[in-house]
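Here the complex is missing a single protein chain, while all its other protein chains stay put.
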Amino acid sequence: MKKHFSVLTWLLPAVSGLIFIGLWYGVRVVSGLQSWILPTPVEIMAAAVHEHTRLLAAAGHTALGALGGFLLAAILGFFTSLLLGLSKSLRASLYPWLLMLQMTPVIVLTPIIMLWAGPGMPGIITITWLISYFPIVANLTQGLLSTDMNHVALFRMCNANRWQEVLLLRVPAALPYYLAGLRIAATLAPIGAIFGEYMVGNASGGTGGLGFLVYSYNTQIKIPALFATALTSCLLGFVFVAAVAWLNWALLHKWHDSYERADH
Amino acid sequence: MSSYLLRLFFAGLALIATSGCGQKTPAVSASGATLVKVRFQTDWFPQPEHGGYYQALAKGYYAAEGLDVEILPGGPNAQVMSSVAVGRADLGMTNGDDVIVAVARGVPIKMVAAEMQRDAQGILFHAEHPIRSLQDLQGKTIMAGAGSAWIEVVRQKLGVKFNLIPLVGDLARFVNNPEFVQQCFVTNEPYFVGQRGVPVGALLIANDTYEPYRVMFAGQAFLTQHPEVVAKFVRASLRGWIDYLTGDPAPANKLLAAKRSDLTPEFMAYSIKAMNDYQLVLGNAAKGERAGLLTAARLTKQIALLQEIGVLDKPVAVNEVATFEFIPAQP
Partner (left out) sequence: MESVPPIVKFTSLQKRYGVGPVVLATIDLTVAPNDFISFIGPSGCGKSTILKLVSGLSPGSTGELTVMGVKPREARDRQAFIFQDATLLPWLTAQLNVEIPLRLRGRPVAERQTTARKMLELVGLAKVADYYPRQLSGGMKMRVSIARALTLAPHLLLLDEPFGALDEMTRNRLNEELLAVRAVSPFTALFVTHSVSEAVFLSNRIVVMAANPGRFHAEVAIDFPYPRRPDLRGQPDFQAKVNEVTRLLHEVEIPPSS
């Protein structure tokens, strides 16, 4: 039964994918559209192969920006949440402003980011950070506030000081929340970096990222390469999500209920 | 915001930028053994439209003047003027209209020379289309950047009525629709469309009524403190431009290609040819134009026009906008 199911989990997406590709070819043939309007998958793969050095370099550049912004968000998000989660008055005075910043579309902030952080990598990292910061803060703050009251009572009974309560209880208890925030941030970070490259990139250092390639291929009307860029972006996103999923597994699988436990 | 407040704001930012980056202010050495560091901000990714500066760099014209010039690549939302105003760069280049408007709003910058005698903006159309002048746009639909000054000029001064659709940088649309008309740079898009085998035409927007410069400009503070550095920069840059457009452009092109692997020799050759064909940089000698030349008369006319079409909400004096002391005499 279980085996049957796992075959289906492979088979169904494969079938639907094939149908989709078939439809794709169908539309192309029936409509008579040219390759630079609707390239076929084969043309896209060919473009990807032809442009692979440029795509890889660009993906590396984007990964750098995404990682920078992501790590910044993870670190700053951690400390912001500590402040918010542990002090009622700080929470009351800061949270509304954080919410306001979150409500402001990053695109509106772009000129300001450009002015303050500067073009290129600093701006890209700032945008990535802005986009991936709030899910982390929101999740971790929630986690720090959700500590089991009996655990807190246990620590109080042991005369634990404030630091012990934070480091040995509240933070580890909030770890699954933090990781949930990081998972969301991991899907957003590459998007943020590409968006950042598109908005404030300057292709310095001889290679722009995937966001730069969008400009480049677009002005050169290399549409299959543009699709290949989309595909590369997608793969980069998967790498990020997979990395955080691995981290999540490594830190939680032994004790957290979100992972199936081995029956001894 | 009043221009005073804006000045204050930029002064504050400049303080932050300079203190934050720990950047050195240039110190001119008598011996010339050490070069003076100059940061020059461009408005887009490296491209042949910046070729003159790269040529000056590659052929050592800057070094010969005792300058160590770093050309900072731009990009979308490059904010060249703000970068220079806050001291992240010493000089920059951009559209002359934008400098006029920025100066009027209190941004502490000033034009020091022309880069192009006229802006490279143009109208891109299919060759079969009967567009030979701006008057032919009457009743057409054009994809163009909303808020571009030329749109108001053509509408108000030339009395040409046309519809606008927002500029989404997507040439595929143009290629696919023979009726399509859109804004372009004559040095750029026509090449890529032509590569697709589509016969195109491009019409320069600049005309006798509306003829914006592209300019090199400096931050006020830098200008006051280091006028001799500005003079050297302008001199070497113009030398680079003349050499790039009339001599062998290979040194600059090599630098450009190293910075952007997507720039092909063919495209760069096309861009250079367009800059020459449209007399963008070297100008029309018959009209008394030459590389680098800015005239008070043309700027005055331009300021009045911008005010008339409502882009500029208050007058600004020519000598606030530009200084003419660095413009070389007849070559």
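Observations on the model:
Chains: A and B, in written order; residue numbering restarts at 1 for each.
The rule is short, and it goes like this: a contact is a pair of C-beta atoms (placed from the backbone, for glycine too) under 8 Å apart; a residue touches a chain by one contact, two chains touch by 3 or more.
Since this is a predicted model, take the numbers as computed values, not measurements.
The missing chain, though absent from the view, touches A when the full complex is examined.
In the complete complex, the hidden chain is touched by one of A:F20, A:F79 or A:W255, namely A:W255. Set against the missing chain, the residues A:W36, A:F70, A:Y133 or A:F155 yield one that touches it, A:F155. On the side of subunit A, touch with the chain left out of the figure occurs at residues 148, 150-151, 153-160, 164, 168-169, 172-173, 175, 254-257, 261, 264.
Note that only the chains that are shown with their structure count from here on.
Averaged C-alpha coordinates put the centre of subunit A at 37 Å from the centre of subunit B.
Chain contact summary for the complex, subunit B toward subunit A: residues 13, 45-46, 72-79, 82-83, 86, 88, 169-172, 175-176, 188-189, 192-193, 195-196, 258-262. Subunit A makes touch with subunit B in their complex at residues 34, 36-37, 54, 110-111, 114-116, 118-120, 198-204, 206-208, 212, 215-221, 223.
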